[in-house]
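All protein chains but one are shown in place.
What follows is chain A.
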């Protein structure tokens, strides 16, 4: 194996593992203040929105408000999500909408 690539694999793996592991292992032994717990309660919704929004609005890294299949496909997927609360139906309808919009645009 290429020595450079070996260092790259081990180095990137280590610096990725530490932030994944340390809070869970270290904070599990501490008493967490109430305000921190409330803050954590907002994290899932906030991080999902922060991950999703650029994927829909900046598909190529630039703001695309028209002719953007990601943004258009999010409309039927969002409606199905709110109506059915089903992950499978949301993903299938989103992917189907994506195929259609990519074909038309």
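In the analysis below, a residue touches a chain if its C-beta (ideal position, glycine included) is under 8 Å from a C-beta of that chain, and two chains touch if they have at least 3 such contacts; residues count from 1.
Note that contacts and distances are computed from a predicted model.
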Options "Transcriptional regulator PadR-like family protein", "Succinate--CoA ligase [ADP-forming] subunit alpha", "Inner membrane protein YgaZ" or "Putative transmembrane protein": UniProt name of the undisplayed chain: "Inner membrane protein YgaZ"
Interface with the unshown chain - residue positions in chain A: 1-2, 4-13, 15-17, 19-25, 27-29, 32, 35, 37-40, 42-58, 61, 63, 70, 73-74, 77-78, 81-82, 85-88, 90-91, 93-99, 102
